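Note that this complex is displayed minus one protein chain, with the remaining chains in position.
Should a chain be cited, it is by its letter among A, B and C, assigned in written order, with residues numbered from 1 in that chain.
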Amino acid sequence: MSTDVPDELVAVRRRLHKRPEPAWREFYTTAVLLEELRTRDLDELHYGRDIHADGTRMNIPDDEELELWRSRAIEAGADPETVAELGDGFTGAIAVLKRGEGPTVGLRVDIDGLPILEADEEDHTPTAEGFRSKNEGYMHACGHDAHATIGLGVLDAIADSDFQGTLKVFFQPGEEAIVGGKPMAESGHLDDVDSLLAVHIGLDHPSGEVVAGIEGFLAVTQFRATFHGSPAHAGARPEEGDNAVQAMATAISNLYGIARHADGETRVNAGLVGGGTATNIIPEEAFIEGEVRGETTELMEYMVDRADTVLESAAEMHNCTVDLEELGEAPSAVSDDELISIVSSVAGETAGVSSVIDRDTLGGSEDATYLMQTVQAQGGTAAYVGVGTNHPGGHHTRTFDVVESDIQIAIDVLTGSIQRVAAES
Amino acid sequence: MSTDVPDELVAVRRRLHKRPEPAWREFYTTAVLLEELRTRDLDELHYGRDIHADGTRMNIPDDEELELWRSRAIEAGADPETVAELGDGFTGAIAVLKRGEGPTVGLRVDIDGLPILEADEEDHTPTAEGFRSKNEGYMHACGHDAHATIGLGVLDAIADSDFQGTLKVFFQPGEEAIVGGKPMAESGHLDDVDSLLAVHIGLDHPSGEVVAGIEGFLAVTQFRATFHGSPAHAGARPEEGDNAVQAMATAISNLYGIARHADGETRVNAGLVGGGTATNIIPEEAFIEGEVRGETTELMEYMVDRADTVLESAAEMHNCTVDLEELGEAPSAVSDDELISIVSSVAGETAGVSSVIDRDTLGGSEDATYLMQTVQAQGGTAAYVGVGTNHPGGHHTRTFDVVESDIQIAIDVLTGSIQRVAAES
Amino acid sequence: MSTDVPDELVAVRRRLHKRPEPAWREFYTTAVLLEELRTRDLDELHYGRDIHADGTRMNIPDDEELELWRSRAIEAGADPETVAELGDGFTGAIAVLKRGEGPTVGLRVDIDGLPILEADEEDHTPTAEGFRSKNEGYMHACGHDAHATIGLGVLDAIADSDFQGTLKVFFQPGEEAIVGGKPMAESGHLDDVDSLLAVHIGLDHPSGEVVAGIEGFLAVTQFRATFHGSPAHAGARPEEGDNAVQAMATAISNLYGIARHADGETRVNAGLVGGGTATNIIPEEAFIEGEVRGETTELMEYMVDRADTVLESAAEMHNCTVDLEELGEAPSAVSDDELISIVSSVAGETAGVSSVIDRDTLGGSEDATYLMQTVQAQGGTAAYVGVGTNHPGGHHTRTFDVVESDIQIAIDVLTGSIQRVAAES
Partner (left out) sequence: MSTDVPDELVAVRRRLHKRPEPAWREFYTTAVLLEELRTRDLDELHYGRDIHADGTRMNIPDDEELELWRSRAIEAGADPETVAELGDGFTGAIAVLKRGEGPTVGLRVDIDGLPILEADEEDHTPTAEGFRSKNEGYMHACGHDAHATIGLGVLDAIADSDFQGTLKVFFQPGEEAIVGGKPMAESGHLDDVDSLLAVHIGLDHPSGEVVAGIEGFLAVTQFRATFHGSPAHAGARPEEGDNAVQAMATAISNLYGIARHADGETRVNAGLVGGGTATNIIPEEAFIEGEVRGETTELMEYMVDRADTVLESAAEMHNCTVDLEELGEAPSAVSDDELISIVSSVAGETAGVSSVIDRDTLGGSEDATYLMQTVQAQGGTAAYVGVGTNHPGGHHTRTFDVVESDIQIAIDVLTGSIQRVAAES
């Protein structure tokens, strides 16, 4: 077994890297993946409306934005028919491989990019080697291009192996905006999955290090609160205004003041705010895009309840109204001991792996947790696997990159683990 | 005509000065006045429950406090039977003198003291001459002892004059707490008053100066907001608390932020606040005693509406409730030109008066406005007269005092004006 | 004397109306005015850097923005050489007409447009008659196109009259942003002005009504506060952030809470605010564009002092820094009795004028006050004249328009007044 990643996979990874697309706009990415998947001998291939539970997609871009990204995708070479089939952002895909009797094992990889301007210095490998982002202002700065590639590689490796059972690979859109997990988790395609693995590359672990079970996902809800008041001339008639910015400011101060919870970590942030039109007009509108998190889903819900109360009362205090919209959501989740034990054992025997850690903490959020919870709720097991890579810049920075050979380590560890799961069931 | 004030009146003024009593606790003061009034040849003398409209008295002290002041009054020499007749603080009196056909003219004087510790230095005349307050911590620091005395003096002077008509002198309690005006204004005793004069001594005008019409009363409402939440251990269970102090703080910040009004001056103050029990307990209760004012009654009502919204929303924001209680209230009012003109003319001819100003602005609040408005609303006229005095300390300070001979100037100006009003009607 | 406005002036007015330009970007407007002025027999014509005192221009657009408007101006037909002479926004012009011995009288008219999208309905005259704004999103919604035209008309009328003295017409840029008055006031061109008239059309007065002296200008300062903090991941490392949005929110709440001032009206508004980058990042930057006003310049300065303290302390409270930048400023001002009396008298005799009001209150701000104060400070007189017009929509709304014949009324009243000033001096 070698850690050389096949040229075809490197090519796919770089093709994806050149066209990073944000949530619900992964038209090119999905088209490329479907193109690749169609060349493989699969038993089922699902995409479009079918892989998203009705009414669960949040924070969908408007028509203009969707059209923009569809055009970009086609311009970049995506099959126009496929793009049309993806409609208003029903991106992502599910590939199914059946190999005789055995359990159904799932693998979840995410595929979306970030609104970050990629480094253009020559010491940034994608720049030097010509696969820097062509979607200016967007970047695969969290390795999801590698994740999608890993999904393809595992399909290939399992197809070539003696695996007995069914493998389902979930190419999930919209992870960064935490909007893609729920629709896929509730689509029905997970109903027969006995064990689920999810994977992330990097996470500040070096090349050669594998974490069998990443934990400490904070449950998160992202929201947009839009305050509506009434404008008035700030000099001539200040009393006629219902000041949406004053409501917003009071809400911000009090959101951060939500009582800490003794049961565990909580978080709150008013991350993007704005309001008003001109210095001499009492502000008519204002908004807060923010988030709350909790070490458990319950703690997150405690924060949601308190935050809603703050937002509504702050509006009322200034004779305004407020619209509350959920932008994205992810629960907390834990990895199961038995899967961790399998991954840990397989990783220990995998070429290129020099260090195996059983459990480590993420500290952020992830909506793979929706898929993990769905499988666990029906009696199955789940684990979130970390595969280290020497990334030059941190996650979500303009100089992030992955060591491509680590993609093969991930493929090997996951393939071995999937085989072991099937064998031990 | 001379500016020597009769010894008997000086004696009364000093007797009152020695026993300052705050709102609804003027038991001794009322008893002394009734004792004095009963020696005069009056046509009617009203006091007790009869001179206060039902259900209009606000901010009434609790039983213990009332009992304390009744005892003090009796101890100081008040007639126990009279004190008993005043019940739970139905203080004040109305004296009526009828002298043939003619209009009914009212004079309103206030009688209550302030919670201020009087100066005990020898250069403070009441100390030097032995009539410093015996009610330690309370003081006639705004000249209401002089006002009550003026009321008696005018009764005497009118009785001795050729005045044709009816004179009613209103000895009003509870001006400082702005609680005494409304009950008397709505008692029915003003229903036949054609013209009303009110008087105040000092107001930063020197001895010898008279202001025919004081104006610029800010309408005011004083309130108490009590926030009720739930306590919790601040270390072990902060999330279980509903934090009344946090609600209070948000309310304070937003009360001061109520939009200024283009129609005129507004005011707001959270003048006395508090909450909580101990550093390690999430605060269960908090309160704000505050006030809002407006250049007009409408402006004050605008502030009341906005303040109520702030207080209620702030409570709700922190899962608390709030009780809103009105502590006192006074509207705005203006003086009528024709009365101003009479007072101004009379003052110009009065011995001891060296300067007459037609109109000047107060900038504070006064509940004589209730009585003025009542008379004006039934077609009558009203004016608020200022009589200067060289007061050594400012109003509401521990060294305030009046020049006693200025009491006689006030009596003369008011008596002359009342006669003129009757003559010209 | 007739109220028919000459076709040439109507043509100029409509030409200007089609090309509204905001502060420091009045390249086309200035070029058209210079073109017009050059056809007249003037004694002096000043423009460019010479008419703006060094270092007094505030809120200057960046190079890109200036270049954009220069290009637009040239594209619309402005003389490229003239545009080049206006440099980085040294817009506006001063025209001087000398007619023998006599006083120097100034007339100030403003020339800038507003960032408002003009109505495109057919019942909006500029739309129906083809002179709706071509600068989409900008509009002469306050009549400054008429003001500039009035300036030309008065020059013509005075040139044709028996006026003895010097007339200076100040075509001032940047009134709406209150940035144009100070540079012109301090340029030296006002040093010999004995009497100054300023004019505004409309102001909710109907056609045929003239206000000899508009008053009640609130002194104003507009500012931009930019808060700088440090970003951090809101889930993983909230404590590492220095939260600029939290600083901003605290500042907003406390700005509105600046104590009201007993000496007169004050105002404060946080009219345009924003901050942060994404829900999951502790906000690194935030800003407030706001304003404070006062009934007098002193009251405005009280507000500025308090506001600065609030902004700086709010930054410090959250370990942020804040940059304070002044965007615009105008003092308060009063009109002189003698000028009011002249204008009032002239207006009473002017054709088309059916009603003359001596004084009325504006309630907003204006930087003509800078020019008025400069003249008054050197012993001269000033008045701000209102000329009514039946404007279908309010000032600063998308349906604002003027009745063009009222332009002639303004020209007649001002011309007559200027003649009378010279005659009576």
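For the reader, a short list of remarks on this structure follows.
The working rule: a contact is a pair of C-beta atoms (placed from the backbone, for glycine too) under 8 Å apart; a residue touches a chain by one contact, two chains touch by 3 or more.
Quick caveat, the model's predicted, so the values are computed rather than measured.
When the whole complex is considered, the residue among B:Thr104, B:Thr226, B:Ser253 or B:Ser313 that touches the unshown chain is B:Ser253. The chain not shown here is touched by just one of B:Ser365, B:Thr381, B:Thr399 or B:Ser417, and that residue is B:Ser365. Among A:Ala84, A:Ala262 or A:Ala351, only A:Ala262 touches the chain that is left out of the view.
The chain that is not drawn here is touched, among residues B:Ala286, B:Val304 or B:Val346, by B:Ala286. Only one residue from C:Ala84, C:Met317 or C:Ala377 touches the chain missing from this view: C:Met317.
In the full complex, chain A contacts the hidden chain through residues 253-254, 256-257, 259-260, 262, 265-268, 363. Although one chain is not shown, part of chain C still touches it, namely residues 236-239, 241, 243, 246, 250, 253-254, 257, 259-263, 282, 302, 309-310, 312-314, 316-319. Residues of chain B that touch the chain left out of view are 218, 220, 222, 233-238, 243, 245-246, 248-250, 252-253, 256, 267, 269-283, 286, 289-291, 293, 327, 363-365.
The working rule: only the chains that are shown with their structure count from here on.
Just count the C-beta contacts per chain pair and the biggest one is A-C. Think of chain B turning onto chain C: fitted on CA atoms, that turn is 180 degrees, to the nearest 5. Taking the mean of each chain's C-alpha atoms, the chain closest to the overall C-alpha centroid is C.
Distance from the chain A centre to the chain C centre is 51 Å, each centre being the mean of its Cα atoms.
Averaged C-alpha coordinates give centres for chain B and chain C that are 49 Å from one another.
Centre-to-centre spacing of chain A and chain B amounts to 69 Å, using the average Cα coordinate of each chain. Residues of chain C found to touch two or more other chains are 253, 256, 267, 363.
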